[in-house]
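Input: one structure, supplied below.
Apart from one protein chain that is not included, each protein chain of the complex appears where it belongs.
Right, chain A next:
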Amino acid sequence: MTTVVALPVIVPLLAGAVSLALWQSRMAQRVIGVIGTLALMWVSVDLLLATWREGILVMHMGGWQAPFGIVLVSDMLGAIMVVLTAIIGLPVAIYSLSGVSARHEHFGYYPLMHLLLAGVNGAFLTGDIFNLYVWFEVMLVASFALLILGGERAQMEGAIKYVTLNLLSSVLLLSGIGLLYGLTGTLNMADLAVKLRDVEDPGIITVIAMLFMVSFGIKAAAFPFFFWLPASYHTPLVAVSALFAGLLTKVGVYALFRAFSLIFDQDVGYTHTLLLWMAGLTMLTGVLGAAAQFEMRRILSFHIISQIGYMILGLALFTPLAIVGGVFYIMHHIIVKANLFLVSGVVHRLKGTHELKQLGGLYRTHPWLGVLFMVPALSLAGMPPLSGFFAKFILIRAGVEVQSWWIVGVALLVGLLTLYSMIKIWAEVFWKAQPENTDVKAVAAPVQGGGLWLMVVPIAGLALLTLFIGLYGQPIYLLAERAAMEMLDPSLYIEAVLGGQGS
């Protein structure tokens, strides 16, 4: 039974369609929001377990055999990413029950959320490069609409930059796909990997690889293509920010991992050295950008960028341990980053602002929120025993093993500066006394029906998950190790897609 591969795409699409049909009923949309993401969690975990048991699963859409038909492929990396999507989707859906106002729900928040999840999962599972482009667009269209939900000035300004640069990235991807098709006459990723070995002129492949690197680099917000991210991520609803922060850039990182392990592994010396520089500069610029900011969500946005650098570092070193570290880092980062954005939403609900200068004294009034912030914040900075420590530890150890000392130095320094940023938020928001001479609007946040606990439960759940990965990381490490093993040996993937009997 390989239909299990398609379910993580079908379930959110179905949930989105049903909640679109029930446009009039807010209550029904909210219920479907939770049920849909819960079902998504179920099928995703099911897919991960099946992939763990049986190896790479392949589903030939419409019964057309690869390489002629479109395939959905669930290897370990894809399955892990799908589960992570569900791990973010469910808490955000619960959080939205209280964190998204009735006005925004009327604009179609829930159907768009499901559509976004479907697009993300489609991108993770597809084994066809043109299909990847299509899923990117599905995801982007949903994200465009979510980004401007509410129609405020800052959202419009952020959206113009976001839309422009993401469209540019899509067009570059499309151009790369076109050239690749002209060169090999195939779109199936496994078939591409085989056919590219026989191309005489390695120069043209490197050119196409650069197109892909720039395109996915824009999507992943890597240096020097990240400018759209800090301009837009602090403008939408907090629930949307969390969803974006957790998933969207990671789709770009996933695409980089996939393309530069499976398809473009001809000239590793060139492409991966470039990726290494990209990783180092991404880390540095992101963390320095964050140091200059005094608005909670802007700081967190810049930290997305610096963390993306660590993941690309895992890919760039291209040793087994480094890839394990990169995959582990993605798992840790998605959970932690979405959680931090959710915490910022609770802060906004309580105080009506994200400006550090106007915040303060939250530890006195809400000590539990301080603890819930500290867990992901310290994890992001890489303090033991939280998940971030092991993620950074594996990567740095991989860097030491290949003796690229400067990147190890950068990674350590950026870890330290991340700690500085997190302590800055902690000191300003929670520790210092509430400044008196500022005119804090008395809770201007959109409060509706559901209580604060609906926002806190998902945060606590994600914080527990962070702790769990930190304290009991062995099974997570095994998953990452398996994913790395499959990535470094593309013949497994190729064998599964082209050699299999199909469904």
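As a working rule, contacts are C-beta pairs under 8 Å (C-beta built on N, C-alpha and C of every residue); 3 or more make two chains touch, one makes a residue touch a chain; residues count from 1.
Please note the rule applied: contacts and distances are computed from a predicted model.
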**Request:** Given the options "Thiamine transport system permease protein ThiP", "Cation:proton antiporter", "Transcriptional regulator, PadR family" or "PTS fructose transporter subunit IID", say which is the protein name UniProt records for the missing chain.
**Result:** "Cation:proton antiporter"
**Item:** Residue among A:Ala66, A:Val82 or A:Ile177 touching the omitted chain
**Value:** A:Ile177
**Message:** Given that one chain is not shown, which residue among A:Trp42, A:Phe107, A:Phe130 or A:Phe468 touches it?
**Reply:** A:Phe130
**Asked** For the chain left off this view, which of A:Val11, A:Ile148, A:Leu256 or A:Leu465 is in contact with it?
**Response** A:Ile148
**Asked** For chain A, which residues lie in contact with the unshown chain of the complex?
**Response** 130, 133-134, 137, 140-141, 144-145, 148, 151-154, 156-161, 163-164, 167-168, 170-171, 174-175, 177-179, 181-183, 185, 187, 227, 230-232, 234-235, 292-293
